[in-house]
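Starting off with a structure, shown below.
Omission of a single protein chain aside, the complex is shown with its protein chains in their original locations.
And now, chain A:
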Amino acid sequence: MGKICPLMGPKMSAFCMVMSVWGVIFLGLLGVFFYIQAVTLFPDLHFEGEGKVPSSVIEAKYNEKATQCWIAAGLYAVTLIAVFWQNKYNTTQIF
């Protein structure tokens, strides 16, 4: 089978494939946890300025981060397809 746009070899693409699957799952779940406003993720939120932050702002922040994670998860899904295609057509032999 001829190589189509060979960007990465079998090992690299396998690694990227694993990373993308993991990325989709991990970021998807992380998004869910942001969405349900998990307290353990509160230190990860970043607020401008000092002092009191109204809870509506905090909730908005949580939602925004959730969306962010899901977008990144989507990006990983796209990556997964790309890498899968790389792997399928450029693999001479994996293992």
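Observations on the model:
The working rule: a contact is a pair of C-beta atoms (placed from the backbone, for glycine too) under 8 Å apart; a residue touches a chain by one contact, two chains touch by 3 or more; residues count from 1.
Convention: contacts and distances are computed from a predicted model.
The protein name that UniProt records for the chain not on display, among "General transcription and DNA repair factor IIH subunit TFB4", "V-type proton ATPase subunit a", "Oligosaccharyl transferase subunit OST3/OST6 family" or "Mannan polymerase II complex MNN10 subunit", is "V-type proton ATPase subunit a".
From the set A:L45, A:I58 or A:A82, the residue in touch with the chain omitted from the display is A:L45, counting the whole complex. Residues touching the missing chain, restricted to chain A, are 19, 22-23, 26-27, 38-46, 50-52, 64-65, 67-69, 71-72, 75-76, 95 (touch as defined at the top).
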